[in-house]
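One chain of protein is taken out of this complex; the other chains stay put.
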Amino acid sequence: MDTTVSIAGVEFKNPVMTASGTFGSGMEYCDFVDIEKLGAIVTKGVANVPWPGNPTPRVTETPSGMLNAIGLQNPGIDVFIERDLAFLKQYDVPVIVNVCGKSVEDYLDVVERLSDTNVAMLEINVSCPNVKEGAIAFGQKKEALFDITKRIKAVAKQPVIMKLSPNVTDITEMAKAAEAAGADAISLINTITGMKIDINRRKFVLANKTGGLSGPAIRPVAVRMVYQCANAVSIPIIGMGGIASAEDALEFIMAGATAVSVGAYNFINPYAVTEIIDGLEQYLKRNGTETVRELIGCVK
Amino acid sequence: MDTTVSIAGVEFKNPVMTASGTFGSGMEYCDFVDIEKLGAIVTKGVANVPWPGNPTPRVTETPSGMLNAIGLQNPGIDVFIERDLAFLKQYDVPVIVNVCGKSVEDYLDVVERLSDTNVAMLEINVSCPNVKEGAIAFGQKKEALFDITKRIKAVAKQPVIMKLSPNVTDITEMAKAAEAAGADAISLINTITGMKIDINRRKFVLANKTGGLSGPAIRPVAVRMVYQCANAVSIPIIGMGGIASAEDALEFIMAGATAVSVGAYNFINPYAVTEIIDGLEQYLKRNGTETVRELIGCVK
Amino acid sequence: MEYRKKETTYVVSQEELSKGIYDLRLQTPAAAYAKPGQFVGLYPPSDAHLLMRPISICESDSVKSELRMVYRIAGEGTRLLSTLKKGDAVSMLSLLGNGFPVSAAAGKKVAVMGGGIGIPPMLYTAKQLKNVAAETEIYLGYRDGDTFLSDEFEGYGTVNRVTEDGSVGYAGNVLDAVSERGFIPEIIFACGPMPMLRAIKNYAEKINATAYISLEERMACGVGACLGCVAKTVKKDAHSHVNNTRICTEGPVFDAKEVEI
Partner (left out) sequence: MEYRKKETTYVVSQEELSKGIYDLRLQTPAAAYAKPGQFVGLYPPSDAHLLMRPISICESDSVKSELRMVYRIAGEGTRLLSTLKKGDAVSMLSLLGNGFPVSAAAGKKVAVMGGGIGIPPMLYTAKQLKNVAAETEIYLGYRDGDTFLSDEFEGYGTVNRVTEDGSVGYAGNVLDAVSERGFIPEIIFACGPMPMLRAIKNYAEKINATAYISLEERMACGVGACLGCVAKTVKKDAHSHVNNTRICTEGPVFDAKEVEI
């Protein structure tokens, strides 16, 4: 039984990763999870300089999901390299760094600073709905996405994953633009923009008014988009959105994802990632499936 | 205490309607609901000729929601007028007819056939994700939406509501196009395209592969879009998407909806619409609010 | 005579009848109105699994106001239902569907056929046929020797157990058993997996009998509003005006001649 997958030449023990922003840099969950068991760790978005993020409240619950408007608070790339990457170095696990910025230059800055580190891949967040400048603006227009992808690819030393926003009319256009510009992989979906109103206080629940919807509620949308993209591009896909169990992970893989990420569900079950890895192995055993790779995109 | 609202000159006892496709033409739910208590009945989509709809399975459950791919099965406008409208005539309740078609001509055909009936308004479904031709194609491009709205307005004898699709990058562009073309109101959201895979059978759960996601899971997305549209256009908005309680209805109203529709939740609680009407009255009483109209868009 | 509501019912008892198969009894006035072949919609005790699960009525006791349902764990909804204990509240939508036309069997030779988890509704049907039919033969098809519920059919007709693996009773499927016994029914009442129902439809046409079969489809509303649960019909359906009929409303029991399966 073989759970390994590879994306752009990088080998992963198994296809289960943590979704950016939901697992810190691993430190916070290492009491719960054996870090080396993970397919990969995808870190919280990091910018060239520290970002304070949005005012609170930043999170709230919705039916089978949650909204967040963290606003990409991060300590900046210097602290990140010094502290977070240094911490992760002690583990034998591929590290994927999620990169954010307000301008193309911001992104390039971070990408360059990471070029002589041992991170395995870069995930470019052009899909965060919670910041006013940059981010999602690059992820909702195919021309802008093509352009930023191309510029990042020109300087990046590591393979580049473009993380797509579901807040678009046609996700395949975005996937194709990323592929055409040379992206090594795409990851999807980031959160869907949502809103909650407190009818008693007659106020938005989140200080930012809107937030990003994630969790099981959005899973059907995510599976659909992964399927559409898998049929539109030939670069590998990392699928995410509401994964809570091995069954959910398999849905994404069968829809065409080479790997999957677990996001909000880490908060609900901090053991989720390891349980999913175990569940995946059990599924393979139970069904006499040799490799997880056979399952990628098997539902047409 | 005054729960009445008016849209394009049509008066409603209260702002609570049934969402198209989830309440038949009232017949199926009249054992559960006092039809005359409703703000309005919005009927299942009707085309110029009978449509067989999609193969089964057509429905399935998702976390806090459901997927449907009915594919607009309907008996055609002739039977609809003869039977469904005749049935509804016995009740003192405004009837809004949901209209679907494959080409602009199909829509115009239905609209004209309804011109000498006593229906209160027309709701034009340009947002059903479950049929291959027509429908959503008109609802995802602002030029197409503008064009079909204008042509329908030219022949419609009743006020026209354009029902928008959430499967777009920027919902306000669609709302503005509908308003610019003369729509009297907009309703949103229709379902979000989703997919579910049965990992044991390695097949799509729905015969149509994709279906429309509805129910509480999508409420945060719907509230956000209603809020965005309310701040982009000045025509009234009928809000829907996951409404299950009076609290949910109030969220939409405070976000800017003049009226609301209850969809999938009718299946979960067939008394939902009346309970929501009662709950709304109680909220007004409890808060000393004179009219529901004061609450429309009160959260900025 | 119509009983149509969503109500809170209470669990009188629930036990595991056989591996993964549960026997649930609910306290509800609906029991006084239930017809064999009708079903109820049970809402799983969950606030994320929202849709009701359609489950056939296996027996109805109008004196005790008890409905009995027998179901198999097929997924998360039925798994959640199986956690219900005596005294627990459970939301139920009922009574749904048309039921078997028992009176059509008056004075006739009847075959009652059930396959797998399609057997439970046939118990109530067989019971009601007892004083109506001229002769009743009961064919119960199982995969293996776990012939749950079959003993309870005794007294309502000749009970023939049929197992795919031949471990109990006749070997093969229910129609194999019918032919082995040389029984020629005039009317058939059946519920079971689709291949079985298809075979019965063909068989009935061949022997010129009328077969009433109970169909299944994924449902959302259960009351005819969503058009989720249709079956293909031979002629244009009176409600839909296309060749589709609603299983929850015009069915689940159909004259096999009228549906394309």
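A, B and C are the chain letters, set down in written order, and residue numbers restart from 1 in every chain.
By our rule, a residue touches a chain if its C-beta (ideal position, glycine included) is under 8 Å from a C-beta of that chain, and two chains touch if they have at least 3 such contacts.
Owing to the predicted nature of the structure, the values given are computational and were not obtained by experimental measurement.
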item: Of A:N14, A:N48 or A:S64, the residue in touch with the unshown chain; value: A:S64
item: Chain not shown: contacting residue from A:T3, A:Q73, A:N231 or A:T289; value: A:Q73
item: Per the touch definition above, residue among A:L85, A:M195 or A:A264 touching the missing chain; value: A:A264
item: Where the unshown chain meets subunit A, residue by residue; value: 21-24, 27-29, 31-32, 44, 50-53, 56-61, 63-66, 68, 70, 73, 75-76, 79, 215-216, 264, 266-271
item: Absent chain, residues of subunit C that touch it; value: 46-49
item: Residues of subunit B in contact with the chain not shown; value: 63-64, 216
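In this text, only the chains that are shown with their structure count from here on.
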item: Shared interface partners, meaning chains that touch subunit A and subunit C; value: B
item: Chain whose Cα mean lies nearest the overall Cα mean; value: B
item: Maximum centroid distance from subunit A, chain identifier (CA atoms); value: C
item: Subunit A-subunit C separation of Cα centroids, rounded to whole Å; value: 47
item: Where subunit A and subunit B are represented by their mean Cα positions, the distance between them in whole Å; value: 34
item: Distance between chain centroids, defined by C-alpha means - subunit B, subunit C (Å); value: 35
item: Multi-partner residues of subunit C (at least 2 other chains); value: 47-48
item: Where subunit B touches two or more other chains, by residue; value: 63-65, 215-216
